Each structure stands twice: as structure tokens, then as C-alpha cells.
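Every protein chain of the complex appears in place save one, which is left out.
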Amino acid sequence: MAKITFIGLGNMGGPMASNLIKAGHEVTVFDLSKAAVEALVAEGAKTSDTAHSAADGAECVITMLPAGQHVEAVYLGDDGLLARLPADTLIIDSSTIAPETARGVAEAAKEKNLPFIDAPVSGGVGGAKAGTLTFICGGEEDTFNRAKPILEAMGKNIFHAGPHGAGQVAKICNNMLLAILMSGTSEALALGAKNGLDPAVLSEIMKQSSGGNWALNVYNPWPGVMEGAPASRDYQGGFLVKLMTKDLGLAFDNAVKNQASIPMGSLARNLFQLHAGQGNEDLDFSSIQRLYRGE
Amino acid sequence: MAKITFIGLGNMGGPMASNLIKAGHEVTVFDLSKAAVEALVAEGAKTSDTAHSAADGAECVITMLPAGQHVEAVYLGDDGLLARLPADTLIIDSSTIAPETARGVAEAAKEKNLPFIDAPVSGGVGGAKAGTLTFICGGEEDTFNRAKPILEAMGKNIFHAGPHGAGQVAKICNNMLLAILMSGTSEALALGAKNGLDPAVLSEIMKQSSGGNWALNVYNPWPGVMEGAPASRDYQGGFLVKLMTKDLGLAFDNAVKNQASIPMGSLARNLFQLHAGQGNEDLDFSSIQRLYRGE
Amino acid sequence: MAKITFIGLGNMGGPMASNLIKAGHEVTVFDLSKAAVEALVAEGAKTSDTAHSAADGAECVITMLPAGQHVEAVYLGDDGLLARLPADTLIIDSSTIAPETARGVAEAAKEKNLPFIDAPVSGGVGGAKAGTLTFICGGEEDTFNRAKPILEAMGKNIFHAGPHGAGQVAKICNNMLLAILMSGTSEALALGAKNGLDPAVLSEIMKQSSGGNWALNVYNPWPGVMEGAPASRDYQGGFLVKLMTKDLGLAFDNAVKNQASIPMGSLARNLFQLHAGQGNEDLDFSSIQRLYRGE
Partner (left out) sequence: MAKITFIGLGNMGGPMASNLIKAGHEVTVFDLSKAAVEALVAEGAKTSDTAHSAADGAECVITMLPAGQHVEAVYLGDDGLLARLPADTLIIDSSTIAPETARGVAEAAKEKNLPFIDAPVSGGVGGAKAGTLTFICGGEEDTFNRAKPILEAMGKNIFHAGPHGAGQVAKICNNMLLAILMSGTSEALALGAKNGLDPAVLSEIMKQSSGGNWALNVYNPWPGVMEGAPASRDYQGGFLVKLMTKDLGLAFDNAVKNQASIPMGSLARNLFQLHAGQGNEDLDFSSIQRLYRGE
């Protein structure tokens, strides 16, 4: 078991830290929200006054922060964590940020002999609580192997996508594809319904045919077709539209920087953005189904 | 076992009729191509001079024709099959045509007390040969139940999508979604590759994550990732680009008639059409991957 | 001056017939709506019990009907107008219909030695009243030259686009481009406004730069920028969303039949259809601006 400092206790980070405690790790936590910190302390975590002092003595630091600027603020600069941590402390950043930012932090870490991996997750709040997240990692093989047993306390599938930044790239690609699947599936169901078909029957047919995809398998966007799916509880909870548009914004940035064509992903991004702009940004992303139904 | 007349012995119809023979049915075939007819006769089929005389004495007529106009030509009019067949002969049309056309033939059949189902297939030439096609049927429950044992000689999954035309609608929806999945998957792989990721690694990650879909499971579009997939044999064979654009044309027609919005499907259709226009219409449809790679 | 029979007295046909009367032509009218007929009779038109008897004695028949099926019903069949009119009667169809339908009627007319042109219009109800419509004609040069002086009583620009059907094709192309211009202009204005720019200032800049187009010149979609434009009267009146989606449906059909790629036009069609589906089909088409503003 390891001494782990966990920084960033939001909807995802909180349950992730909790699972580390349950696995027997010695966990110190930090967040600007006192309530979030206290919840973890009640489960057995230690804490400290600052992110930096919280990391003292850690064998491993894990960050789960909203955006690239926060990651840079924690790690870089004269008073950043990289300047304070002893060599060889393992650093895992599970935030979803631009690959360039991840690579920048990785390079700065390397100069201090600090092994770093980017390890963004998929699986949502449900996966974070259940400890069944998917981690998509970028970094050196050795670092990945050191991180893996720790990540296994929080997730089920732990992938090594490639060198530094590759975890972020793979997450961007996956979530862009997810946005395409979800809007495409919603569109096909709405077209069928306009023709009088029962969306449950059509879902079953497509799921077992060449239209089969993750949305039809576990996250059907049509209300009432799948018990337990956000669509069956008015699209409350789940993976919010505003988080999907954030991830699709990273895809846009990446496509521009790499001169890549992403017509399908761009259209999906704009449909989700239109949907967000009509007041739906705090609904689950499968609510894109409503855009197709004229609601 | 039944006396079955099979009309339309193309790449799909030929092996379908062959599987009926193997299952022990008494099959009479007809096609304008003598070579196609002779191949089936060599396997034990009977034949006749015309489509109409070929249907004499049949308990069941199956048609597998290129487009709606051919289906109408065979069945309707003063000298069409509907005017000739004795009441209660089971009619199965497996052509992929517009739902309106299917409904029109179904209504004309009903006036003659001829039970009719539309039963378009998915699964391609491979599925036709292996007898593992998916049949997506529209029509009355009784008719569906009568047709099912016959269809099981040619396919594995036999779905009842709803009333007359519903089989065609479900097929249109499924294939539109398939076009979206395939172009979206190709796009995500190309974006990852532009970032230096290994498409095989990225495919594996997305397949097990929320980007998972039929294309990643059994029909990976990146050359060399999946042995046996058309992508690994220069996109030869498989489901041709020109057939996919035909099906997407049916989706366009249907969306116009039903005032449905299909932004993702429309974009996919136009990407496949651009790709076809650049000389690729006789390649497998997963060759859309090439459009993203600038080839 | 000519003896003209005018069939179809809707929002467009009514004022068009009225302008023919004002120009001194001897006009007989027919419509299923008695009110529409009476309004024209009050202006000096004659009428008759049926479309067919209304055409007796005419030197020229003009039709302005909602869709292709109505045009076929009036002209074709054993009791259609083509069977009744004496040879050499000039026929002008100003309905907006599929080119194939126009060509079909033209061919049937030719067999009866009846000169026919398709002559769809642009310019809207305002242009119809003011007699400033644009006529886009398809047919033989001679027929076009015979029709031109009559059309000039109703319009300002009379174009000869090519052979039979070419008028319809050119109108489809123009209106597809118009849909692209209008949604593109709305999008650029919304993007500028999100950045804090004044839409009136931005409109003026783009109008005089390479973004200049018809929408910025005479039909600005942002409320308050252009006095007299539908945007400045809550998008009432003008060219309705449902008519634009009808025309874009013709573009879809045409692209499928001709295996043409129309990605921009398809996206515009789907945006207008989404907008229509949210309850805006009876607003002016420049109300697409609202889709971009999240209203």
C-alpha cells in the first residue's frame, strides 16, 4: 500500500479518493472546498492547509482538476509541486486536458526526475463510485507499470495508449466518437419513430445488427427504453452536456493544431452546443435525443 | 419443406437461394442472367422461362431485386405476379426499397388475399453465403410467423420490426446509423494517428470504452488492424460504397417525406458520395477511411 | 394582349394573375377556393366551373400549384388539360416542382404539339404583388420567346436556364444556395455578437467585404438591423420556413437522383428542419437566426 496525495475532490475525484482509502492506501487529500475535504477525512483521509504541504511525504500524487490551467497552476512555476516533490515521486494526472498541456507538464517533471503519466478517465460519476473507471494512460512503460496497481483500486480497464499525452489524445478521440454515436443513435431512433416504429423494437434490432454501439448497449437515449439509463429519469445526472461540449472543444483544438478533418465530430459538437445553448447544459448528454424530437 | 420460387440471383440472392436448397426446400429460380440461373440449377434448382411461369405452383415467392422499380414491375400491373398467384401464397420481398413502395405492394397483395412481408437483410455477401443474414421484417404477425422458418434457412437473426414497411424503415435507420458509425470511427482513428497514436492500440481502447461499436468490433476500417476485414485487403469486396450511398439515398427520401432532421446521416451520406465521386464506388464502404487520410 | 387562363390563386398566384389583368390581358381564373376566385373576378377576371372548362379558348395557360402531384393531376391523364387544349396553346407552369416531373409534363405536351415551359419564380409574395418576380425558365428557345412578354407583366428578370426542367433545376440550386447564405450569415452574426460586436456594424463590414451576399444586402436576419426586413417584425410574413424546407427537400431528391454531393445544402436543410420542428415553420426563413441564439 502506498502513501498517496489526492488533489481535486469534485464529483469524480471524491469517489476516486474514497476508493483508494477503501483499498488500504494511506491517502492525504486537498481541495478548495472544505466540505469535500471533510467528507474524505470522515472516511479516514488526512489533509493539510495547502495542496503543496498535502503532498509532503507522498509516494504518489494524483490530480483530478477541471482544466489545463489548473493543472499547470498546481505543478509548474517556482512554487509549483514539481519544484517541491522529491525525485522519483510518481505523478498521475487524471484531469481531461489538452495533450500539449500534458506533454508540457511531463517534460517539466522529467527535468526533475519525476515520473509522470497522463491518465484521463471514462466511465462517469457512476464508474468513479463503483471503482469501474477506464483509465487511458500516456507515458513511459515503467511509469505506467508503477501506476497500474494504484489505478486498479479506482478502475477496471487500465490502458496504455502510448507516450506522454497519448492518454489525453485517446480520450479526446473516444469521446468525440461517443458524441457521434450518441447523436447518430438519437437521430436513427427519431427517424424510426417518425415512421411509426417502436423505439424499443428498433433499438433491439439495431443493437444486434451493424448499427450496434455502446449507446444502444448501455445508455439508450430514448426515454423508457432502458431502465436505469439517464433517458429514463428525465436526463438527470450522468455525463452532462456541458462536459461533453468541453471535451469536444478539446477535439476542435486538437484538429486545428494537427490539420485534421473531423466533419462528423464537428457536427456533433455543434449539435451539442446548440442543445446546450437552448438551456440543456446541465442535463445528461443523451438528452441530445430531445433536439431531434423538437422539444 | 416448401415449394419456393426465388427471383433475383445477384450477389445476395444467389447464395440465399443456395441455402434454401441446402435446407431441403424445393426451389425454382429466375433471373435475367442465364449464368446465375445455371449455377443454381447445378445445385438442384428448377427454373422456367419467365419470372411468372417460375412462380406457378409455388407456396412461397421470394424476391431479391436491385430497386423499387423492379419490385413493382414484378408484382404489379395486369400481368404482374399478384394477378397470377393463387390466394394465400406467401410473398417475401427481401429487396431494400422505400417503405412506401413496400407498403404499396403489400396493399395490392392484400386485395388478392396474398400474405406479404417486407424482409430486407443485413449482413452482406458473407452473411448470405454463411446463412447468417439478419432479416428485418415488416408485416402482420401471422405472416411473419409463417415466413420465419423459411428465413431461418438463410439467416440467424429474424426480427419483426412492425407493420408493412417497417422492415424497410428499420433497415434504413440501421444502415444510416452504420454509415455514421463507420465514418465516425474512421475519423477518430485518423485523428489519433495524426497525433502519433497506433490505430490498433486506439481501436482496442475505444472498443472497450464508450466509443465501442460494430465497426470496431468486427469491421475495423484501418488497414492491418483486423485480419480478414476488407481494410486489410485493400477494401476489396464487402459492402460496396455504391450500395451504401444507395441506402443513404433512401434515408434522404424518407427524411424529406417525414420532415425528419438527419444532420449526422446527411453528412455521412455526403462524405460517402464525395468518396464515391473520387472513383471509389466499387470499394468496400470502410474505405471511407481513405478520405480522412488524404489518399 | 392575350387570352390567358390562370390556375392556382394562392399567395403567389393571386397577385400574379392580378398583374396580368392590370397589364391588359384577358384573364380567366380557376382555383378550388371560391374566395380567391371572387377576388380576381372583382378585378376583372372571368372564371368557370372547372379548371378544364376555364382553359377553353385560351391562348396561354399558366399554372401555379403547390406540388408536382397537383401539376400532374391538372395536365396528365385522359381528362387532363393536355388532352383538351388545341395544339399550339402556350403552357407555362410556374409551380416549384421536381425537374423530372416538369420534363414528364413537357414531353407529354410535346406529343400533343403543345409548347411548354417550366418557369418557377423567386421573389416571394412581395415580388408577386409588385410585379418584380424573377422567372427562371426551362424549355425551347422559341417557347421561351413567346412566354417572355407575358411573364414581363409579372416579373422583372426573366431568365432562360436551358432545356425542359432547367428552370426547376436552377431554382433548386438557387434556393439551396440561399439557405446556405442565410444560415451562414446568421451564424457569422451570432458569433460576432457572442464576442460583443454590434451586429449592425458587423453586417455593414461583411456586406462590403468578401462575405457580401443577398441576405446582408436586402434581408438581414438580425432583428433591428434592417428596417422592413422580416427580422424586424418578429419574422412574420416573408418566405416561410416550411416553404424553404420544401425546396430543400427537392434539392435532396435531386442530389440522390444525380449522385451529387451537397454537404453544405444538406446541413442547411437539416438546420431549417430542426428549426421547423421546434415550432417555427410558419415564420420567415430568416428566423433561423433564432436557432443560433438559443431562443
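Each chain gets a letter, A, B and C, in the order it is written, and its residues are counted from 1.
The rule is short, and it goes like this: contacts are C-beta pairs under 8 Å (C-beta built on N, C-alpha and C of every residue); 3 or more make two chains touch, one makes a residue touch a chain.
Being a predicted model, the structure only gives us computed values, none of them experimental.
From the options C:122, C:245 or C:273, the residue with contact to the chain not on display is C:122. Residue in contact with the omitted chain (choice from A:40, A:64 or A:274): A:274. Contact with the chain that does not appear here is found for just one residue of A:48, A:217 or A:261, A:261. By the touch rule set out above, chain B reaches the unshown chain at residues 263, 267, 274, 277-279, 291-294.
Although one chain is not shown, part of chain C still touches it, namely residues 99, 122, 134, 136, 157, 159-163, 165-166, 169-170, 172-178, 180-181, 183-185, 187-192, 194-198, 201-202, 204-206, 208-214, 217, 219, 251, 254-255, 258-265, 267-268, 271, 292. Remark: the residues of chain A touching the chain excluded from display are 245, 249, 252-253, 255-256, 259-263, 266-267, 269-271, 273-274, 276-277.
Simple rule for what comes next: only the chains that are shown with their structure count from here on.
Residues touching across the chain B-chain C interface largely coincide between the two copies, over half of the numbers being common to both. Each chain gets one centre point, the mean of its Cα atoms, and the points for chain A and chain C are 51 Å apart. Shown for chain B are the residues in touch with two or more other chains, namely 255, 259-263, 267, 271.
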